[in-house]
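Every protein chain of the complex appears in place save one, which is left out.
And now, chain A:
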């Protein structure tokens, strides 16, 4: 009985959501916009995790839950699994996706006009915009893990596009 939605619709909706929150609702207040977008992601992740753990036995520890996020959850959302999972065994996990689906359509405008400093500032601007787009998936991960009983903080790192790393810090 599943109804399907086209993927380009989702992409457009997400782009428009980020743009609306950053430019209209909380223009000049990027912190508030980021927090709002992350909260939306939290609710979505909460509900998605409820749905996709339906037929599964319970997880015995945090690592099992993180592996669920990396494999099944990510496959359902992005049609691929997380490419690399690292942990320091003390509550921090790094989930690396080498080609994050929602960033693949974003261009990095590197048209150097007046030398290296201009290029650096353009890069910085682009990084700012792109990091706004990452609050939503961070929220999704945080919502999913919270629903599984694991309070955490999630941040994203886009130092080498199109690879994207999500750093999950579990609150002790």
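Simple rule for what comes next: contacts are C-beta pairs under 8 Å (C-beta built on N, C-alpha and C of every residue); 3 or more make two chains touch, one makes a residue touch a chain; residues count from 1.
Simple rule for what comes next: contacts and distances are computed from a predicted model.
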| item | value |
| --- | --- |
| Options "Trafficking protein particle complex subunit", "Two-component response regulator", "Mic1 domain-containing protein" or "Queuine tRNA-ribosyltransferase catalytic subunit 1": UniProt name of the undisplayed chain | "Trafficking protein particle complex subunit" |
| Given A:58, A:89 or A:171, the one touching the chain that is not displayed | A:58 |
| Chain A, residues in touch with the chain not shown (by the definition above) | 43, 46-47, 49-51, 53-54, 56-60, 147-149 |
